[in-house]
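The structure follows.
The chains shown are only part of the set, and none of them has been moved.
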């Protein structure tokens, strides 16, 4: 796996995701500067990390989505390359229109850092083959604007095409407004692009990969990517 | 030259912040409030130049950055 | 505000600058002429309480500040201690009380920003933030608004900056109605041989301005922070500064990059009284003069005067002395991060602080004297009268222990602070081994196995009743919390929040607390390496409770050997280490259930404290205990309830020993105590080890079921307790409290 983690001014979880990648694939990720216009040669996974790019001023991810590197990221995605946006990265992907919809403020209007439960909706994607559909994962979130919103038609299309990969659920795996901490439409926590190669999600799987620190339910996501890329 | 771009949520898009403010105003006893929607306003100084060009530049600014046209509308005004 | 440099200095103007007539006389003597307005501004900034510590210095000097692990004690931006393997821990705590009362969100953010800057100025990468918050009574009309703004502000800054906020404390008391406390602590890690200091060396070297542009923010902010609130406090509003965590994150990365490139001779952040304090500090510490040309200072507002530039408290700025020839390299790094970089002056051998603006001389002052000759006061003080020890028999028993316990764990002070710490990103950087909710946070250092334990503590009720014992207790509790997670306590930072020091009773509280802190630090081998003093926390003659917040750092050689407070399994023996006398004076039980704050606080026996703590730490290191929790506010039953609530596992408890009223046993706040669980079979051995060491150990019962059961009492459901514990704060904040 040859990963490139894009560093925008104000990114702050680039180290967390880079170390998760290293831990699981054994390979160090390249850190790529937002002002560059090209990805390192042979990059096969682009990660847009969590943080507050440009302070999250204006709208989360809005300014970063217009950074020079994003043209290269778009081209990579169009070629079918894998692009993973976590938290702020998800917001950037939506602003760049690589994924539909927007992330609005959490329904409670507060930043929330806590562990939540995610249901894996399908296992036949590059990001989830190490999970089974229906698995319930314990993964932390840390965001103030993660409330996924899109127009009815978009939601219908996402649901119809099976592009919702993760949903906020109860520990038993049931949909329950009480466990949808940010009020996201249909409890959506993560969605895929049409070709299933672009994933945006609000939770932080990269913070749950180290048994010394806590649960390790996030490993499967990186293991899935690694399996796909190593097989390629 | 002074200009203003106002960005508001499209009709039908849920506005959690507006809803919360609506509730708060009601509980503060402010009378007659039926609904509140929150938007943004950008006050922009432009280097002197022609009005038509300025409007075009502002529209470009709104389309490219200031508004997320998936959920927002905008309005451009050149003030002086 | 547009002040020409030639205005006549009137007594009113002097007073407006917070300078007393005799202080002004001192200025006249020092410079031999009338100062210009810019000079008066500079003096007011340097000589106010906040920067000069004029009321506190004589007493602070008595604190123990040295030890084998101390690399840098008080006097620099932050304290530095050696944590082995070539690494140093850099930390400090600072208050932003007054600004947070006026504008809670921005006041809190800029407080966090300021303390983070203090830490990375020394070359350390911040790894954790903590905070200690005190609000007025929950019934006070402003409290909810202040809690909401302060918490959002602390989170808003740390979350965006990218450092986990891992621990802290929150309390409520009507004595903070008009003066809340916002104490923020930051902790960083640096290479022990690459610490950066403010002291400049070398003549003719460029003085460089870095970071954000200067505006008219917070002009007179430092003076405000030292002025007692009057009726007109609202008027002072425009002096509030706005924080920009995004700019600070860039400043951090740029500073660390520049430091790694060996460009930096000296560095100082611009905090209170910005350019003035930072430049004077650099020059005075290095026995050098500094000349500044203000037209070179990056500004974001038009027509700023010298006076304004020298006093602006715009955030996210630094001053640096560069090595010769490194200008271009340094500038390139700052430009890359999109930050301002400007050479605004140079060092001289004149020992003068010379300020020019467009070629005109605005100030010319002796640089050493600006700092050294600040007035110092040994203010008169009266010791607080000793209160009698309250007889437990004079305190009513509760209707039932379960009822009292429910009220305590659901009270504003003892309830869960989850609503607060969930607004803080406490997981970022992936090193948070123990999250908020335990006795101390545990944060892994680099890739481990080393880790730091961190916490903040103080019990203001105790300090009010007996400043000396209260000061001791704050240090002891901090040490105990660090011990309870298995760490070796290393050093502290303190944040001394008090009322008006010009009142002898307040000064007496201050002196008493310091004496207590000193005694505890000496006994526990726990030096003070940094700190902050916040005085004049007083409104209309009513001071806050004396609140010397202690922030502690402990070291775990291997974080896998840390202990947590949750019960781990049913059927384990529960042991109490330490002696219980049933001390109810100033207890949470008395205050919460009966609204009485009476009697002497519990005395702290520092010898016992040390002996018991060392014993417990040793058990943890040897892996012989399964859960550990210290006993503090609320006493033994609250400690047990917290261990139960953290796990969902209950306990079958024995009756209180005869000779003590049950409520005194269960709710007394005797010090130097820990609750442990151990596998049942291991209990006798540990009891006999304790006995051999002369340490009281008492079998309290066994973990079992999902209830706390006490002989002769209705069982107490852990789930119901937890419900009460978790719901007070969210309900209150939702307006249903």
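Labels for the chains are A, B and C, by order of writing; each one numbers its residues from 1.
By definition in this document, contacts are C-beta pairs under 8 Å (C-beta built on N, C-alpha and C of every residue); 3 or more make two chains touch, one makes a residue touch a chain.
Keep in mind that this is a model prediction, so the values were computed, not measured.
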* Structure fact -> Written as a formula using the shown labels, the complete complex reads A x1, B x2, C x1
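By definition in this document, only the chains that are shown with their structure count from here on.
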* Just give me the whole-number Å value for how far the CA centre of subunit B lies from that of subunit C. => 41
* To do: Between subunit A and subunit B, tell me the centre distance in angstrom, where each centre is the average of that chain's C-alpha atoms.
  => 29
* Asked: Whole-Å distance, subunit A centre to subunit C centre, using C-alpha means?
  -> 36
* Which parts of subunit C, given as residue numbers and ranges, touch two or more other chains? -> none
* To do: At least two other chains touched by the same residue of subunit B: list those residues.
  => none
* subunit A - residues contacting subunit B, complex -> 58-59, 62-63, 66, 95, 97, 100-102, 104-107, 109, 147, 149-151, 183
* Structure fact -> Listed in rising order, the residues of subunit A that touch subunit C in the complex are 9-10, 12-13, 15-16, 19-20, 50-52, 54-57, 110-114, 140, 142, 144, 204, 206-207, 210, 212-213
* Contact footprint of subunit A on subunit C as seen in their complex -> 152, 155-156, 159-162, 244-247, 249-250, 337-338, 421-433, 444, 448, 559-560
